[in-house]
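Only one protein chain is missing; all other protein chains are in place.
Per-chain residue numbering starts at 1, and chain names A, B and C are given in the order in which the chains are listed.
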């Protein structure tokens, strides 16, 4: 491959006047009309074409993350769209920037924990020993174990239960969901109480199982969430909430009483 | 629905401690494991569950837009990731902000043109007359007809040909692709030369045909492109290009010769 | 200047191991400790070192734009900071993206109108005739004249009055504020009622008068507003509003009653 100019190259996609390739597959002949978006996303990110079962498992993860109601990031996207409707990309970007939240960010933490366990397992440690070690290190640091526990669903996060069921049925991420169970057992032994797997933990196990590295888990969640943000942006056009929000905000900085000046210059 | 506090509500998604709904479908029982991401995206955005054929047609559109090689927006995402790897959301947002480009923005213009034709057709005008009117207005304004013409592929954009073929096979967007053909005929009659439909035009026709309003077309393209941006961000970790780019940029602002001061204060 | 690699160059800033230049001024010897931020901003953007009076006039504009209370963009910044406190740049960016608002965007429109009048005046047309032409064209298009009128302050926007007073005292933007007055007279004659100059119009006249092209006026407003966003981000740390906002949003998508499934698959 010639590399004039910047001396850089990419393995993601290539094109010339005759042909467009994504990861060396012909976009027109091999992908458009043959592969779903989810399959193509996995191909683009991992460089490998996933199995049908892997695609369906990742579809389950993406579907579980599309929307969580009127979240702060949805509000940020709607307010930004209302202020600058000609620049829809800005509204989506504003929503995306809210994705360091406990939910989306903690998937990354759960993925990292499972990847660490996986590295030990592949070096010969048993899964349960590796899980004990990981949990001990996290709890000793005073942190919460990512992927476990839920404020509302104390007897089981229904999304997590469903995601693990789907993965099992499809035979996807068997090892990784096993490590997740080992982490649960390690928590129970050490902390003396049972914490349920949450949707974040189940999603991280599936993504890791299909070859998405943990440092991209937050990114996959964001890809999914852009659909929900777009739904909110569309709704803002038809049933705007920006006027009520603006009105409530005006109250927040309303100047009530007459006051004198705050004081003279002190220098 | 009670509306305390802000007095706002949404029809996109709802939740309580027992149940999570997207567009009134139960997320756990009816969507996760049952619907693909693309189907769920359409459900979220349009509020209606699409047919299987509609899903496959939109998959084709999304797949065609995932990546276009090392575009400026991919570079912006990679450089931002390199500068702030802990905030992957910022890198994706920087890439998303580049999506006002001729490609992604012109899909919106093509969608608007087709929607205008559709409004006239539904009011009783024949498709060809409506297309003639739309083309005349655009050309009289000195603008280019969106969705037509291509710098490289003068005898036919292979992605557009494939997308229209997929739509025809699936029986999706028959009306809208017909209007696109009518626009092509109108251009040929008026300008005296044949312009090929491009991928943008074909995508807009399909999206409009499945019920995505034109003002969201750019947004759908961005949803798709986030997968390509994520692939580039991943590659930046393994095969970074930021160092070479930084080095080339340093040359661009390198101070070569010894010079005296630019001059004294002029006021 | 040698241009290897990308073959690009810049006139904004240069550096080598010994010396850093901004617009060919030595950063260390001629700028740091000698020039204010506002003076340096004008130097960077226009390439010319401004007079002291110009700096003070632009300071007045920037000060008038720092904060407008709890605006939607301040809320977006605060919510984003709350979700991702490690990435303060993301919170500022989310706030910046709300700057297509009527206020900040309309400064650009006012600047463009004054620049158009200026071009005619320099071509020999009298200011009042040029203003009449500009106003007629805007009103004929059914648009509002930018820089004029105010929802609350019908007898005069106090910021605009003050900004014009400052400009007059400093002898800055005399021509441009004159064109603004001509526009006011043209509106009164044509529309039969007196509209007050607003802060946007006064700011645009001053910026144009000191050499900032109209297409950057929105950008100058954003530079100023980042200080207000930073103040809100700081306050969010000490007196967070995100919890109340999240709580109000949860109400907005709360699932109240038990309902059956939304319906079966329609395809």
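Here is the rule we go by: a residue touches a chain if its C-beta (ideal position, glycine included) is under 8 Å from a C-beta of that chain, and two chains touch if they have at least 3 such contacts.
None of the values given here were measured: they were computed from a predicted structure.
Student: Which of the chains on display does the removed chain touch in the whole complex?
Tutor: Within the full complex, the chain not displayed touches A, B, C.
Student: Touching the absent chain in the whole complex: find that residue among B:69, B:178 or B:211.
Tutor: Touching the chain that is not displayed is residue B:69.
Student: For the chain not shown, which residue from A:64, A:89, A:109 or A:177 touches it across the whole complex?
Tutor: Looking across A:64, A:89, A:109 or A:177, the contact with the absent chain belongs to A:89.
Student: Spell out, residue by residue, where the missing chain touches subunit A.
Tutor: 1-6, 8-10, 12-16, 19-21, 23-26, 29-30, 48-54, 84, 86-87, 89-90, 93, 247-249, 251-256, 259, 261-263, 265-267
Student: Could you please point out the subunit C residues that touch the chain left off the display?
Tutor: So the residues of subunit C touching the unseen chain are 6-8, 10-15, 17, 20, 22, 27-28, 31-33, 35-38, 40-41, 44-45, 56, 58-60, 62-64, 66-70, 74, 87-90, 92-94, 96-100, 104, 152-153, 158-159, 161-163, 165-166, 169, 213, 215-216, 218-220, 222-224, 226-228, 230-235, 237, 239, 241, 244-245, 248.
Student: With the missing chain put back, which residues of subunit B would touch it? List them for me.
Tutor: These residues touch the chain not displayed: 5-6, 69-76, 79-80, 82-87, 90-91, 93-94, 97-101, 105, 241-242, 245-246, 249-250, 252-253.
Note that in this section only the chains that are shown with their structure count from here on.
Student: Line, ring, star, complete or other: which describes how these chains touch one another?
Tutor: Graph shape here is complete: every pair of chains touches.
Student: Can you check whether subunit A and subunit B touch via the same residue numbers (shared by over half) or via different ones?
Tutor: Over half of the interface numbering overlaps between copies: same.
Student: If you average the CA atoms of subunit B and of subunit C, how many Å lie between those two points?
Tutor: 29
Student: Just how far, in Å, is the C-alpha centre of subunit B from the one of subunit A?
Tutor: Here subunit A and subunit B have centroids separated by 21 Å.
Student: Of all residues in subunit C, which are in touch with two or more distinct other chains?
Tutor: Correct list: 5-6, 84, 86-87, 90, 93, 249, 252-253.
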